[in-house]
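Only a single protein chain was left out; the remaining protein chains are all shown in position.
Per-chain numbering from 1; labels A, B and C assigned in written order.
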Amino acid sequence: MSQQTIFYLWDCLQYLINGITQGSLYALVALGYTMVYGIIRLVNFAHGEFLMIGAMCGFYAIRANQPMGVAIILAMLSSGIIAIIVERVVYRPIRKSGRIPALITAIGTSLFFQYFGQLTFGADPKTIPPFMVEKIYTFGEITISNLQIGILLITLFVLFFLWWLTHFTKMGKAMRATSYNLPAAELMGINTNQIISFTFFLGAAIAGLGGMLMGYTMSVEPLMGMNLGTKAFVSAVVGGIGIIPGAALGGYILGIAENMVAGLYKSSYRDGVSFFILILILLIKPSGLLGKNTKEKV
Amino acid sequence: MNYTGPSHKLLAFLTSLLLTTAVMADIKIGVVVPNSGPTATFGQENINGVKMAMSKIQKTSKQKFSLIVEDDKSEAIEATNAIRKLLNVDKVNIVIGEVTSSNTLAMAPIAQENKVPLFSPAATNVKVTQIGNFISRACFTDDFQGVVMAKFAIDTLKKKNGLIVIDNSNDYSKGLASAFKAEFLKNGGKLASEENLTYVQKDTDFQSLLRKIKRANPDVIFLPGYYQEVGLIIKGARALGITAPFLGGDGWDSPKLFEIAGPAIAGNYISSHFAPDDKDPKVQAFVKDYEKTYKVKPGAMAALGYDALGIVVDAIHRAKSSKSEDINAALLATKNYPGVTGLISIDENRNSKKAAVVLETTAKEFIFKNKVNP
Amino acid sequence: MSGKTLLKLDNVTVKFGGLTAVSDVCLEIQERDLAAIIGPNGAGKTTLFNTITGIYPPTLGKVTFNGFDLKNIKSSDIAELGIARTFQNIRLFKNSTVLDNIRLAKHTRIRYGFLSSILRDKEFLEEEKRIKEDSLKLLKLFNMEDKSEMLAKNLPYGEQRKLEMARALATEPKLLLLDEPAAGMNPTETKELTELIHFIRDHFNIAIVLIEHDMRLVMEIAEKIFVLDYGNLIAKGSAKEIQNDKRVIEAYLGSEIEGI
Partner (left out) sequence: MDYYLQILLLVGIFITLSLSLNLINGFCGQFSLGHAGFWGVGAYSSAIFTVFHPLGLPAPINMLVALVIGFLSSAMCGIVIGVPCLRLRGDYLAIATLGFGEILRIIIMNTELVGGPRGFINIPHWANIFWVYAIATLVVLFMLRLKKSAYGRAIIAIREDEIAAENMGVNLFYYKLFSFTVGAGLAGIAGALFAHTQQFLHPSNFTFTWSVVILVMVIFGGMGSISGSIIGAIFLTIIPEVLRFAGGTIAEWRMTIFPILLIVLMLARPEGVFGTREFLEKNGKQI
């Protein structure tokens, strides 16, 4: 093999590793989209903004000299609480009016928080220090940082936690029942409103965590939710919206594909490739990779 | 206002001041900035500079000015709506704006058609002032910065084995890069690799790029990008053992660069409009005032906003008229205006001719290195 | 039982994944037939209708209508060939007027082009006038002409069922499939319906197949009855024959024999 080919292969490996890191972040944010969609069939466009609010609170906590752990917990809590408030005040009353009004309301909420964020927090990007001191390990031509490993481990932990929660706790079972058939769950005595609130809280809190982890690569700014939210949303759809493992799968596929295309071809097509994959998947299997095909009953 | 220019200028200025203050009615200055949307970070700093200049002028000048500020949401449609409102409803005499080249380009045909001067504080794209004779700017163009840094690399740093990394998502980076390349090769430099090294905004991972740089092994790297990506690139480069200095343009010029890159940022150079630690007393007074008002150090956007308004007010005084055509003529005749971003003259292409400052990065901040005249 | 064969199902099987909804069904409908398909819930009756109208293509077997093999023919083209239907859970165009529901059903009979409709030329105006007159005539047969400008969703339930039938007839079919036309009706309304179905068959000279649970209605009007159970055709024949069929009684035991 020529020197060039060897470099090429090393590069591919490196992009794969970077893709997994980025995919982890997408997955964390995608979980919230998927859980909310699973339970009330709403594409929650404001999810990215919940994340932004959390990350902002985390940033101010750090600036007030709080330790990183406290800041992360604060970020998760504030994301979660804002999600509960929005669900209670805005989404719940609109739910009966059908899906299109609900979708428009979600878009409106998203726009509101974007502009609100720019006016209250200022438009300038704010940096969060990484959640641990960075160390870089080199293997041959590739490098891995302990932060990358940390992000992967945290994501896997969150996924494991969700799996445990949905399969082995009363709350989780109620969530699954609600998601399967909301009116039926209600008849079975499940307080579905409470379940929906909890789902919003959980999804947003995980997104808040994702926002804080992003301190590693990105800064926090009021419009961060828009870019990240769109990608995470695409991940959720690619994996099969409404399905928790699907969100993770979609996130990793997108992360890896984006890094491969940006590295080996051109980074201007980084955003293009995610949408391309999205459309490809929708055309081949509209319900997503792990989704089940459903036929309309006549 | 204390002039440092030749004495006849001072005299002219004083007489104009005397003559005009008595005659003219309230002069309206419109400003279009992005106060929300993706480029709001520049717009918000810029408008701070403009407002500070205004309050300072209102304290000393007898002439009454009113400032009408419009937000354009960082969008071209909104920018054109905003300037039309300023021109037709508020009937402003002159418009300052916008900070980005694309939105200035969107507004330029409208200003030109209405024959009202449009003076951009920070639109550096070459094409902006080519739209017409009512469009001018307070900053130098992208080309100039490329030339400045190529000269700096060869003359001051004595480095001749260069490499250029381009942010492919904007014209700004491409403009600087091509000017740098031409000047660098002309003066005996050579490129360490023929490969196209590019990235785009919002990229967060640069490993592939960095490894290509490392393999090429240059002794100086020109990286005309914006601070967010630049910070990450330099941080990664140092971690990977790339020791060559990076050179950049005013896109780097933000305190955030140091937060993003950390201590790795030390030992690189940029060209910019303004150095807060410039020993010039005008600059020091500006920095002190700004910090007092806004609790942060001013960046280039604030300084350019401050100067843009200063130049406009100066032109209005010299024009002795509130007619837009006269103000424009006076504006284009600006010679050696002593701004905080240098001694500014408007050249025949309606661009600002002024010195660029070269700043060196330490671990914490930019320090003034030298001035490069056009 | 005269006339030529209109609809023929040869060994039709419909599977959804592992579930067999209809299994190896053969049946024939002649012109001017008045037939009924009965069977317990989940027997595959509606699926059979869906297969005939091209919504779910048969997994195995063949559907022939008026000599055409319906394989790979779109629902819309099947409608044009002359099969019309109503739905178990009324599917009207709710936010359209009664008249527009009927006019839409005339869709396949319209000859003017897109440009004519935008330019409103003579061809368009004449044809639209004719369609309107025909539609109102049809509504008159159903005693609904005075409601032609009401929105479909504002009609009472019984009239919604009637409108669905009128709409199906407006496509000018040769075969009309009625999916539980009497569902939710009281005895008086059901009686009217019986008369209406007879009237339709005689006035329009078409074949009618209905799915119905109301045995009184079925026994009164159906000349031919097909019995489905778990996707299998377990019996066919006249009302008398069916009433005495052992397998039918077994299938219905304890549930829906009250009408017999």
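We take it that a residue touches a chain if its C-beta (ideal position, glycine included) is under 8 Å from a C-beta of that chain, and two chains touch if they have at least 3 such contacts.
All figures in this text were calculated on a predicted structure; none of them were measured in a lab.
Contacts of the undisplayed chain with the visible chains, over the whole complex, involve A, B, C. Touch with the chain that is not drawn comes from one residue among C:Lys71, C:His107, C:Lys122 or C:Lys137, which is C:His107. When you scan B:Glu70, B:Asp203, B:Asp250 or B:Asp278 for touch with the missing chain, the hit is B:Glu70. Considering the whole complex, the residue from B:Ser66, B:Asn88 or B:Asn349 that touches the absent chain is B:Asn88. Residues of chain C in touch with the missing chain: 53, 55, 74-80, 84-85, 87, 91-97, 100, 103-108, 110, 112, 114, 117-118, 120, 124, 128, 149-151, 154, 167-168, 171.
Residue-level contact of chain B with the missing chain is found at 35-36, 70-71, 73-78, 80-82, 84-85, 87-89, 101-103, 105-106, 109-110, 114, 125, 127, 131, 169-171. Although one chain is hidden here, its contacts on chain A can still be listed: residues 41, 43, 90, 93-94, 97-101, 103-105, 107-112, 115-116, 119, 230, 233-234, 237, 241, 268-269, 271-272, 275-276, 278-279, 282-283, 286-287, 296, 298.
Note that in this section only the chains that are shown with their structure count from here on.
Taking the mean of all protein C-alpha atoms as the reference point, the chain centroid lying nearest to it belongs to A. The two chains most heavily joined by C-beta contacts are A-B. Each chain gets a centre from the mean of its Cα atoms; for chain B and chain C, those two points are 75 Å apart. By the touch rule above, chain A contacts chain B in their complex via residues 7, 10-11, 14-15, 18, 21-22, 115, 118-119, 122-127, 136, 141-143, 217-219, 221, 223, 227, 259, 262-264, 266-268, 270. For chain B in complex with chain A, the residues that touch the partner chain are 35-38, 40-41, 43-45, 168-169, 198-200, 202-205, 207-208, 211, 215, 228, 232, 239-240, 256, 259-260.
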